[in-house]
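The complex appears here without one of its protein chains, the remainder shown in place.
The letters A and B name the chains in turn, as written, and every chain counts its residues from 1.
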Amino acid sequence: MSAPATIPAESAPIRFRDTQIEMAHGAGGKASRRLVEGLFAPLLFGNATGPLGDAAHIDIGGAKVAITTDSFVVKPLTFPGGSIGELAVNGTVNDLAVSGAKAEALVVTYVLEAGLPTSLLEAEVRAMARAASAAGVRIAGGDTKVVEHGKADQMYITTSGIGRPLRGVTIDPSAVRPGDKVLLSGPIGDHGITILLARGELDLEADLRSDTRSVLPLVEALVNAAGPGIRWMRDPTRGGVATSLNELARDCGLGVVLLEDQIPVRDAVRGACELLGLDPLHIANEGQFLAVMAPEYADAAINALAMMPGGGEAQVIGEIREQPAGSVLVTTLYGGSRIIDMLVGDPLPRIC
Amino acid sequence: MRFVDEFREPELISKTAEEIRRLAGTKRHYRMMEVCGGHTHAIYRFGLKDILPENIELIHGPGCPVCVLPMGRIDDGLSVAQQPDVIFAAFGDMMRVPGTQGSPLEHKARGMDVRIVYSPSDALKLARLNPDKHVMFFAIGFETTAPSTALTLMRAKAEGIRNFSVFCNHVTIIPAIRAILDSPDMRLDAFIGPGHVSTVIGCRPYEWIAQNEHKPIVVSGFEPLDMLQSVVMLLHQLRKGEARVENQYKRVVPWEGNRAALRAMAEVFQLRPYFEWRGMGFISQSALRLRDSYAEWDAEQRFVIPGIRVTDPKAAQCGEVLKGVLKPHQCKLFGRECTPEHPIGALMVSSEGSCAAYFNYEHRKAMASSLSSIA
Partner (left out) sequence: MCLAIPGKIVEISSENRDCALVDVVGVRRKIDLGLLHDDMPVAGDWVLIHVGFAMSKISEHDATDQMNTLRALGEIDGAMQEVQGYGLEDVN
């Protein structure tokens, strides 16, 4: 989360009523939002009332800069398709990308548990270096702390990224209009379900990998082909597509109407969700993004994405309408519909 | 997905919906109760209310095992788990259900060892893997789930696994249906029968509903086409003034039920003389407990259970909603003090509870359109 810079109000009252922090507060859904809006925002962002975004675009003496930060506590550390280090790099690059900025440099903090095998740390750092190189971003510095055995579950990583706003695109939920199209870059649920299976607590196996990747090339292609038509973007991580779109619906005061049959979901993700009673729309993704486009740019957008490696499954999944204002509605081909809310609770803890 | 996608075919759904409209006509108002929470969930998930004509009213029944569990029983289960070296294992649906001191998840946040399992055998596996701990499985569910708990207990006994016990809250569906029909406020025309419970108990146990109460009942599957076809079958009977038990879910439900499953249940369980159902009071012969031959695996025998009855806040109208007398939004606390995020009654916590389903699917749609008409 980021907000325009204002004078912080240390003595502001907080609106957060929960007496203790629960896992749900980190799940990316309603409880997380309560914590951010009710405690962090009043104390850190003062009277800023704008919507909270993935990255902050600030002006430093005339130079426009985008800045973001993210932390990673995923368990297990490695899983099919990636590891904590890759998530850290890609996650930060993606936060900047969907705010309309190109990541230039990252700084990294490692909190390490005493007793962590060096080989494990080395493997993670190599993975980060590889991911940074693949993403075209340099790691400019970092910090390390070590805590007692039992206090950091092997390792936690925080990354902060700084970048340059891309020309030709402005992210602004208030620019969203009825008739705008909602685009999704590819299949959802891969990351969250992969993590769940990798924990090995369930007797479930599937041929699934985390989708972790930098979406910057796709975003750049989108900006080049259809920049003026982009109203809003987000990477649906914890809480999934449903949470991101509910945030949009709230921020722009309009309705998001999705066509269930258009939403790309791999069979294995669908199967796992059916078996576990989960909804793919609430599952975390680490290599996808949502974009809201002015309708006349939607075709160009899909074509541009389709021509990029990894963009072949991009789809228009719905559109913006006046109703139901502030909510997300999922419709089926046969005329049924249901409202889908932000994630409530925490079905999948420690997934990113 | 096979045996799923075929039953969601849009064209067939439209066709069946048309047939329903033709049969339902416009003159008569039909009140059909779907007993089982899974059906309530399916109705909302697939937006079936949008497809049915206005003169068919679907009333939600009490077939949600989480919803009918009294708060005191949750406190009892959690009190066992508070003892050192006890692992509390339960299905995901139970994790956010509030006891008087908080839900299992909240207890976990305070340091209790609470684990989600997706099968009773997962709980037994935990016991095998943690010989120095005791695993207590908090069992809930109707006859669909009871056989699996029973079989797991038989295995525990056969293998001599002593660090395992079950806190049994299994309930049976027929007494619940009887309580509905005995309720003076209830006016129902027909029942959509529980499909998965029937894979175990078969279709015979419903015959008294047709013969004595003269209400048709169709045992139904859970896909959109299953439920719509069941409505067609009910309408045919109602138009002719018939009352029979029919099996729509033939591909899965045997008329005689699953004998092996019933044998497992009979081996391990016996009926409690009575049991409290949240919102419905005490119902006799409606719940299961472990037989004395399984006393060693019965959490209620191995541990001291407080057994304190917890009454629901007077304002909460869970009972009336459970019996279908009130619609969820007619409860005074609905949407205000009681929401899915801050549930007061269990009907709001479980995803199959009618209040949660109504809130998540209907209520928001209604709020959204009413807000816009103000704006």
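As a working rule, a residue touches a chain if its C-beta (ideal position, glycine included) is under 8 Å from a C-beta of that chain, and two chains touch if they have at least 3 such contacts.
Model, not experiment: these values are computed from the prediction.
Summary of contacts with the chain left out: across B:G77, B:P120, B:P175 or B:P216, the touching residue is B:P120. Of the listed positions B:I56, B:I74, B:I180 or B:A261, the one in contact with the omitted chain in the full complex is B:A261. Annotation: of A:G277, A:G310 or A:G335, A:G277 touches the absent chain (contact as defined above). With the whole complex as reference, residues 202-207, 266-268, 270-272, 274-275, 277 of subunit A touch the missing chain.
Hidden from this view is one chain, which touches subunit B at 1-4, 6, 12, 15-16, 18-19, 22, 36-39, 41, 63-66, 91, 93, 118-122, 140-142, 144-145, 147-148, 151, 155, 194-197, 199-200, 222, 225, 229, 232, 239-240, 248, 250-254, 258-261, 264, 350, 352.
The rule is short, and it goes like this: only the chains that are shown with their structure count from here on.
With centres defined as mean CA coordinates, subunit B is found 35 Å away from subunit A.
The touching residues of subunit B, counted against subunit A in their complex, run 1, 4, 8, 10, 13-14, 17, 44-48, 50-51, 92, 95-96, 105-106, 108-110, 118, 122, 224, 340-341, 351, 360-361, 364-365, 368-369, 371-372, 375. Of all residues in subunit A, only 20-24, 30-31, 201-203, 255, 267, 270-271, 274-277, 322-327, 329, 331-341, 344-347 touch subunit B in the complex they form.
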